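Moving on, here comes chain A:
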Amino acid sequence: MQVNEYKPLIVAFCCNWCSYAGADLAGNNRLNYPADVKIIRVPCSCRVNPMFILRAFQRGADGVILCGCHPGDCHYTSGNYYTRRRMALLFSMLDYLGIEKERTRVEWVSAAEGAKFAETMNDFAKTVAALGENKRLEDLRCKK
Partner candidate 1 sequence: MLDKKELLKEQVIRASGVNPLKCMRCGKCSGTCPSYDEMEYHPHQFVYMVEMGDIETLMKSESVYKCLSCFACVERCPRGVEPAKIIEAVRLEAIRQKGNNHMTANDIPEKVNDDIPQQAIMSAMRKYSK
Partner candidate 2 sequence: MQRIGVFVCHCGTNIAGTVDVKAVAEALKTEPGVVFSTDYQYMCSQAGQDIIKKAIAEYNLTGIVVCSCSPRMHEATFRKTAAAAGLNPYMVEIANIREQCSWVHKEVPIGTEKAIILAKAAVAKVNLNAPLTPGESPVTKRALVIGGGIAGIQTALDIADAGFPVDIVETKPTIGGKMAQLDKTFPTLDCAACILTPKMVDVAQNDKIRVFSYSEVTEVGGFVGNFEVTIKRRARYVKEDICTGCGLCTEKCPQKKVPNEFNLGMDNRSAIYIPFAQAVPKVATIDPNHCMKLKTGKCGVCSKVCTAGAIDYEAKDEFVKEKYGAIVVATGFNPISMEKFDEFAYSQSKDVITSLELERLMNAAGPTGGTLLRPSDHEHPHTIVFVQCVGSRCEACAEKGKEYCSKICCMYTAKHAMLIRDKYPDTEVYVFYIDVRTPGKNFDEFYRRAVEEYGVHYIKGMVGKVSPEGNKLKVQGSDLIYGRQLHIDADLVVLAAAIEPDKSARPLATMLTASMDTNDFFTEAHPKLRPVESPTAGVFLSGTCQGPKDIPETVSQAGAAASKVIGLLCKDKLTGNPCVAHSDEMMCNGCSTCEKVCPYGAISYVDKEFRMPDRTTKVRRVAVVNEAVCQGCGACTVACMSGAMDLKGFMNKQIMAEVDAICK
């Protein structure tokens, strides 16, 4: 195990009603996922602005995952439908600009799926770690 084993920094936007509750449930069941995943609570997945995602990458995040309620379960009826459209277009554009598409992901996690939340975070952290540091969307000034 080298000393400075590269650990990806992952920002997770979790919607307050479902995926944040799923994350809490993962905690209740003491399920383990990497500590590099940091969760930001937003009222609904439709609150996440593409600017936040680009801001996270600029500040040094290596992967950004957006969790919301399953389509149809959204507490605000249509929030996650808009997220789905916005992120489909944004991810397609990022891929178009040549940025690795595995760095961004949208995942639907309900309040009852603690296990799925932990598993998703583990899987996403592994994928992002495999990609290595975010070289294509980084702002050198923010690097230590």
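Here is the rule we go by: a residue touches a chain if its C-beta (ideal position, glycine included) is under 8 Å from a C-beta of that chain, and two chains touch if they have at least 3 such contacts; residues count from 1.
The candidates were selected such that all candidates are chains of the complex that A comes from, given by their letters.
Nothing here was measured: the structure is a model prediction, and the numbers come from that model.
Between chain A and the candidates 1 or 2, touch in this complex occurs only with 2. Against candidate 2, the residues of chain A that register as touching in their complex are 9, 11, 16-18, 20-21, 23-24, 26-28, 30-33, 35, 38-44, 46-52, 55-56, 59-61, 69, 72-79, 82, 86, 110-113, 118, 142.
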